[in-house]
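Every protein chain of the complex appears in place save one, which is left out.
Letters A and B name the chains as they come in the text, with residue numbers starting at 1 for each one.
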Amino acid sequence: MSKTQKVIYYTLVTGIGFIWAFPFLWMMNASFSTQEVIFSLPPKLGDLFTSSNPFINYIKVLTEYNFFRYMLNTAFVTVSASVGQLLTCSLAGFAFARMKFRGKNVLFGLFLMTMSVPIQVVIIPEFLLMMHLGWLDTWLPLIVPSIFVGSLGTFLMRTFFENIPQEIEDSAVVDGAGPFRLYWNVFLPQAKTPLITLFILAFITNWNQLLRPILYINSRSLMTLPMALTQFQSQYEAEWHLLLTGSVITVVPLIILYIFLQRYVIRGMARVGIKG
Amino acid sequence: MNKKIAVVLLLGILGTALFSVFSFSADVQLDYWIWDPTIRGKYEKAIEEFESQNPDIEVNLNAIEPDNYWTKMRLNARTNQLPDVFNMSSAFLEQWVSNGSVMALDKFLEEDLNQENYFSPLFDVLTFDGSTYALPFAWVTPVLYYNKDAFDEAGVDYPSNGWTWDDFLKAARKLTKDSNGDGKIDQWGFWFYGRYAHIEPWIYQNNGRLLDENKQNFDPSPEAVEALRFLTDLVLEHEVAPSKSEMSGIDQQNVFPQGEAAMWVDGSWSIENNRRIIGDSFDWGIAKVPRGPSWEEDTLFAWPDNIAISPNTDHPEAAWKLAKFFSGPGLSSDLYMAGKIPSYNPLAKSEEFFNQDAQPSNITKLLEWGSLPMKTSFTKSWSEWRGYAGAEGLGLTGAIDQVINGRKDFDQAMKEANKYINKVLDENYEE
Partner (left out) sequence: MRNGARNWYQSWHPYAFLALGVVGLFVFRLGPIGAAFFMSFTEWNIMGDIEWVGLANYKEMFASGDFWIVLRNTGVFTLIYVPGALFAGFLLSLVINVKVKAVSFFRALFFSPLVTSAVAIGMAWSWILSPKFGILNYFINAALGIEGPAWLGNPDTALMAVALVFIWKEAGFYMIIFLAGLQNIPNSLYEVASVDGASWWHKLRKITLPLLTPTTFFALIIAVFRLWQHFQLVYAMTKGGPGISSTTLPYSIYQNAFVFYNMGYASALAYVFVLIVGAITALNFYYKSRWVTYQ
């Protein structure tokens, strides 16, 4: 990148970054504040620099409100659900992308359709199903359906497998590869980027599940982070400063994970002209 | 390595199983669900106290925030999994009674409760066709909050008991000020957000009603319409209150405590938030909502929060013990947020309850008003027609919004509201 390009680039990215950062600055500020400060008019800077113990909200949320425990719970649920999706979605995506069979379009349409149905009307019948399976107050309703079906993942893997040139398939077939070897030895190794992307997307979706844990989980020891966040609200009052602190705590592990995984997604050098 | 883990796991499971068999000492297990997760710790302390008084009963507490509480409770009712004891809102009780999902408590009330110890009008709200279905543990009522410092500065007398709407309007005019001369109002006389707690008390202080005698039709009396018009005119004509849109982005509960408006009518539960946000920045008090032109007597628009018992509980006696304990006799005052008044008289009138050191200094007025004749306007599907919680833009709340926003004129909005509300009510009360 030349110097002028760098200047243009950094100006652009800082400008956009500001729009993205501002609400978070407010949240961070609030997480170091008391309730009064959050709602003061005109707005005030929080207690980060003035308080003797600015991290009091964080300590409270992590220890008194057990957020460490909930973080582990959420991590366990999320990782199990997301890893399972990698397998089922890549298998299904491969079949949809590379094979012809009866009922393909109908089946694919059904997969897609499930994504478009608002959860509010599905969750009540789903609850009754889970009850009959005896899964209430366990993590199974949060994990098992996700392992089995990932509509978005199936579609994503299909899109990427379709975009792999035909010659690659052909030459492997000429070498005598059967369908499972073709999937496992030829296509999967090519799919590192979409698989990591799928993992990130599945991770986000499962990490953020709100309605399901609220309806399925009763025991406090099984709560997940988004569910725990609702515990700062009562009938006539809410602990907004703790809620915002909890929100920050909920986001941080995901951001760390994302930065870590994204390194694998961005494998090559800068491409789109910046290298120029 | 893996074997070792398996063995450890197996031992762990066995150990837990054995432990749970032998530790099962209490004869009776009760589930108790509440909607106030933020004070869960205080409830747990009270439960410890209860368990030490009743060693044969063990209570499992669950606290769910109010938005999802009712969804879970309805599912529980449907699937016969209701907790033995649970908190019940006055607004939804009628629905639950007609569904057979709460136990009638008449037998227990007769044998084991002295109603004299409670603010007795509360039981009226909990009685349907002669049977009582819940025990009140607290009650709340909307009040007029006023900023004493602003009144002093404007040279206006504090609201007194006989205050009329005229007195109120005069004061509001004087309190509406552009203090820095930039053409924008810096302090409004009044803040009107337009939900039930902000409107109904004015209607009742004008001897009006929103529903007909049977509470099955929306049929606002002329006095009620007069009150609605008076309130919307405060914004539109007299310009002593800001429009909702001007205050958007600020939590409606924080407008008064931030000093943006000198008067406000909202539930007594706001005392807690006021204390927190106002701190020492100004002095404030509470008063009865002013009397309208058709006023005949002071009434109390108030409602209790309650405890109910599941009709399917295996341990009705134990459940009753718990419900009675949590309706007041077993509690200490720190279980109540400021502005929620215990329904149990000995507790409400105890010295520890009304902390005279904290603002408002005239908080004991709430107790005086507690003896007034009580009015409510809850029905089935109340949230739907009134415009409550996630539906603030609908029903009567939505209609008032439209008027204040200048989108519809008053008569038009009321006509449409009438149609919508009666459709909702008709679905519930078909003759």
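Keep in mind that, in the parts below, contacts are C-beta pairs under 8 Å (C-beta built on N, C-alpha and C of every residue); 3 or more make two chains touch, one makes a residue touch a chain.
The shown structure was predicted, so the numbers you read here are calculated from the model rather than taken from an experiment.
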{"item": "Touch with the omitted chain, as defined above, among B:30, B:59, B:75 or B:396", "value": "B:75"}
{"item": "Contacting the left-out chain in the complete assembly, out of A:56, A:147 or A:188", "value": "A:147"}
{"item": "Residues in chain B touching the chain absent from view", "value": "67-68, 70-71, 74-75, 77-78, 95-96, 99, 101, 243-250, 381, 383-384, 388-394, 398, 401-402, 405, 407"}
{"item": "Residue numbers in chain A that touch the chain omitted from display", "value": "1, 6, 9, 12-13, 16-17, 19-24, 26-27, 41-43, 87-89, 91-92, 94-96, 99-101, 104, 107, 110-126, 128-129, 144-145, 147-149, 151-152, 154-156, 159-160, 162-166, 169-170, 173-174, 177-179, 182-183, 193-194, 197, 200-201, 204, 207-208, 210, 226, 229, 240, 243-244, 247, 250-251, 254-255, 258-259, 262, 265-276"}
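Here is the rule we go by: only the chains that are shown with their structure count from here on.
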{"item": "Residues of chain A defined as touching chain B within the complex", "value": "35-36, 39-41, 124, 127-128, 131, 214-215, 218, 230-239"}
{"item": "Complex contact set, residues of chain B against chain A", "value": "35-40, 62-68, 71-72, 75, 79, 140, 250-251, 254, 258-260, 267, 269-270, 272-273, 276-277, 279, 305, 337, 339-340"}
